[in-house]
Every structure is written in structure tokens, then in C-alpha cells.
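Every protein chain but one is kept in place in this view of the complex.
Chain IDs A, B and C follow the sequence of writing; residue 1 opens each chain.
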Amino acid sequence: MAYIIIGVMGPGSSATPTQIKTAYALGHAIASAGWVVLTGGRQAGVMEAACQGAKAAGGLTVSILPSANGADRSAAVDIPILTGLGDARNVVNVLSSQVVVACGLGPGTASEIALALKAQRPVILIEMPPGAIALWQSLATGPLAIADTVAVAIEQIQQWLAP
Amino acid sequence: MAYIIIGVMGPGSSATPTQIKTAYALGHAIASAGWVVLTGGRQAGVMEAACQGAKAAGGLTVSILPSANGADRSAAVDIPILTGLGDARNVVNVLSSQVVVACGLGPGTASEIALALKAQRPVILIEMPPGAIALWQSLATGPLAIADTVAVAIEQIQQWLAP
Amino acid sequence: MAYIIIGVMGPGSSATPTQIKTAYALGHAIASAGWVVLTGGRQAGVMEAACQGAKAAGGLTVSILPSANGADRSAAVDIPILTGLGDARNVVNVLSSQVVVACGLGPGTASEIALALKAQRPVILIEMPPGAIALWQSLATGPLAIADTVAVAIEQIQQWLAP
Partner (left out) sequence: MAYIIIGVMGPGSSATPTQIKTAYALGHAIASAGWVVLTGGRQAGVMEAACQGAKAAGGLTVSILPSANGADRSAAVDIPILTGLGDARNVVNVLSSQVVVACGLGPGTASEIALALKAQRPVILIEMPPGAIALWQSLATGPLAIADTVAVAIEQIQQWLAP
């Protein structure tokens, strides 16, 4: 039976310290719940922090890299998927995640939230600028939740995954 | 020398009558300016209307289709590019456009605006919900303009293309 | 009504003078027949020559480039489609062509022939190493033809396109 894969998306080099701290805690909590952490895999920002958090909790990390050679990858990635697709790999990130958690917001993350909403993958927003929340809500036709804390995000995932 | 390609992105089956009317006028005006109109190519909403407008003005229409067989394509497409990539083709839409004009907003269009901002392709927003404009402005690090009319959009494109 | 698009695939920098000469003649003949020439678009080998031939005959050239910025493109390309997909764009090359003409053989061309056979796009082999022909024939479940000359290739395309 396939593992449960939870995606964590967020800014790379422009991530704030708060976003990075939350991403680490998210990765740790997702791995502690027994789920696989999937990210865009680069050695930067939210991707890096979520992978580090997951590894600290003994979890498994899968990453969908934009490059063809993986030179850009986080050292905390167990399964590096090298795509050579550039930002077209954002689609793979969201389709492969049973739930997408967006932590913070940059243009790449915005594309992932939008693609997840289009594909009706369940989305959780955390560390989201207040001005952005209403927009994503207006575009959602599937499950979308706002989480104030990592604990609330994990609880929401558990609820969505419950049979 | 390569043609100048202007992308028109917008909602498909959920497009409003106003968005469709503007998309038709955009396609007509872009073609009248001597530029190629590029869309996502499906026989729906903004894509369909922009292609119809361009053909009415004697222009050339190129479309980047999500399907592998083109069954979903608008009859007003001259050059159908069949990708079989699903929504990953949204990246191709924006990269191939010298300027991206977003007419209205749905989740697919939101992903295209975000990907265009990430790739620093110049973006024009038209028929954009007021609540969304501030978000796109906050994510832009390259050229981004708001147009109230098709004439303003064309003028902005001409200004950006000027040597 | 959409234009008829004929793909010409073949080696880039490793193309032989004979392959380049044939590619030029192919591009010229395809354009003279009123069809659009589609290539991988790089400024090298068969791609470059086919585009040059098509332009010399007053034709239209469309190219599906691996890069995101088009820096690698032939000057004889009218419609550059920038994908940023690397070699994944080979799939787009074959799906967008109503007939795929493979002129010569390198690893990229081999992938395109294989993908075309998988998608059952009609394929013509020209300037093909004799040892390779039997392999492609063994893998084909759709239309596949061998052409000794450009004239034979054009005649075969006309036959396949006839209603």
C-alpha cells in the first residue's frame, strides 16, 4: 500500500525566519505522524527546512527538483526526483501530494496553490499574508483550510485522511 | 526574425460574458497590431474568444493545448501545439509569450500569472477582481501593469516592446 | 481551420553534411507544399537546416525549444515556443506534428521516433542508418515509411493526408 505523501510548499531564498521555523516544525510533525514529506527539494527556505524537520523526526523525504542534475538539492532529501522541467515540476509537486500545505507565499508557491486548487487537491494555508487568503478562498472549489498553528494543520490533515 | 507573440490567458468555461467580450477585443487588437496571439487553446471562455477575435482581424493564432490529441481545441487556432502535459503546459504558455495578458481570474489563470511573475515575463492584468490586484503586485519583481481598457493594454505592450 | 504541421527531427551539432543538405531540401519541399515546418528549433544541424529551407521557400516555421529563454534558437524560426522542459519537449515535438520526418539519427532523434511510434503518429525515416530501420519497423504499430529521397517523403505525406 502506498505511503501517505504530504507536500510542503513555500518560498526558497526569500523565505522569512518565521516561515522557515514553521516549515521545520511542519516537516517534523508530518514525519512524526508517519507520513512522507514532499517538497520542491531545493537547498533553500521552506523546502530545506521542511526536509530538515522531517529527517530530525526520522521521516522519509521526497523531492521534485527543477534541475536535471540535482545540483540544487537539499542534503536532507532521501528520494531526489530529478525532472529537468524547471517550474513545470510545480504541477508534479501538487499532484503527488495527498494534501498540499503552503507555508508562506512567493510567486512559485502561488502557482502551486493555484494548481492544487485547479486539481482539487486539499490545501492548507499557513503563514499566509492575510491579503492573500480571501483570493485563494475565492478560487477554491475543493477543500481549503487556514491553519494558525502546525498542530491545527496536522489535525486538519488527519481529518481529511480519515476514512 | 521571430514574430512577436502575445499571450492571452483567462478562465475557460467559467469565464463571464464581460471577460469573453474583452478577450475577443484583446485578440482583435493584438492581431491588428501585427502580433501573434497565443492562448491555452481550448474551445472555451477567454481562450476561444481571444482566438476568434484574432482571426476576425486576420491574425495568426498559436495555442498550447493540454491534451495529446487536440480534441479540446478551438476551431480558431491556426497552430495547435499538442503537449499531453495537462496543466504543466501553463508554463509553456507564459514562457512563449513576450507579454502575458491575464483577462479575468480562475485557478488556472492564477497559476499562469504566478508563473509569469516568477519567470519575470511582463504581465498585464485586465478584468481582474480588485481584491486580486494587490496580491499580484506584492509578488511581482518584474514588469506588471493594470489595464482598464483594451486600448490601454495595447499601448502598454507597445511601450514594453519599444527598443 | 488549423494548418497542417509536419515535424522534421534529426541530429543537432552531430549532423552530417548529407543530413543537413537533406534537411534543407525537406524544409523547402514541405513549405512549398503549403505545410508548416516544426522542429526542435535549436541553431544546429537538421533543425536549423530544415527551418532555413522552409524560409527560403516562403514557409512558416514553428519550433519547440528546450530552453526557457530561447537563447538557443535558430534565426529561421518564426514561432519560437519556449518550454523550459529540456528533452521532455521531445514529446511535444511529435504530438504536435501530423507526420514526423526523422532525418538522420542521434539519441534525441531516436527518442522522438520512439515517442512518435508510441503515440502512433505517422513516421517517415530518411537518411536513416540501415541497421536502425529494422528496429523501428519492429516497434511500429502505426504508419511507418522509409524514404530514399525528399520527393518520396513528400509523396508519402500527401498520401497520408489525403481524405
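Following the convention adopted for this analysis, a contact is a pair of C-beta atoms (placed from the backbone, for glycine too) under 8 Å apart; a residue touches a chain by one contact, two chains touch by 3 or more.
Quantities reported herein were computed from a predicted structural model and do not represent experimental measurements.
K.L.:
Of the chains that are displayed, which are in contact with the missing one across the whole complex?
P.N.:
A, B, C
K.L.:
With respect to the chain omitted from the figure, which of A:I6, A:I20, A:V36 or A:L139 is a touching residue?
P.N.:
Of the listed residues, the one touching the omitted chain is A:V36.
K.L.:
If the hidden chain were put back, which of C:A88, C:V101 or C:L125 would touch it?
P.N.:
Once the missing chain is taken into account, the touching residue is C:A88.
K.L.:
For the chain that's not shown, point to the residue among C:T16, C:Q43 or C:S111 touching it.
P.N.:
C:S111
K.L.:
Which of these, B:M9, B:A25, B:I64 or B:A88, touches the one chain of the complex that we don't see?
P.N.:
Here the residue in touch with the unshown chain is B:A88.
K.L.:
Of A:L26, A:V46, A:V62 or A:V101, which sits in contact with the chain we cannot see?
P.N.:
Touching the chain that is not displayed is residue A:V62.
K.L.:
Suppose we count only contacts with the excluded chain; which residues of subunit B make the list?
P.N.:
Residues touching the hidden chain, for subunit B, are 68, 83-88.
K.L.:
To test your reading of the contact rule: which positions on subunit A touch the chain that is missing from view?
P.N.:
1-3, 5, 36, 62, 64, 68, 73, 75, 77-85, 91-92, 95-96, 119
K.L.:
For review purposes, identify every residue of subunit C that touches the missing chain, sorted by number.
P.N.:
On the subunit C side, contact with the omitted chain comes from 85-88, 90-92, 105-108, 110-111, 113-115, 117-119, 129, 131-132, 134-135, 138-141.
The rule is short, and it goes like this: only the chains that are shown with their structure count from here on.
K.L.:
When subunit B touches subunit C, do the two copies use mostly the same residue numbers, with over half shared, or different ones?
P.N.:
same
K.L.:
With chain centres defined as C-alpha means, what is the inter-centre distance between subunit A and subunit C in Å?
P.N.:
Taking the mean C-alpha position of each chain, the two centres sit 40 Å apart.
K.L.:
Any idea how many Å lie between the Cα centroids of subunit B and subunit C?
P.N.:
One centre to the other, that is 28 Å.
K.L.:
What positions in subunit B touch 2 or more of the other chains?
P.N.:
Where subunit B meets two or more other chains at a single residue, that happens at 85, 91-92, 119.
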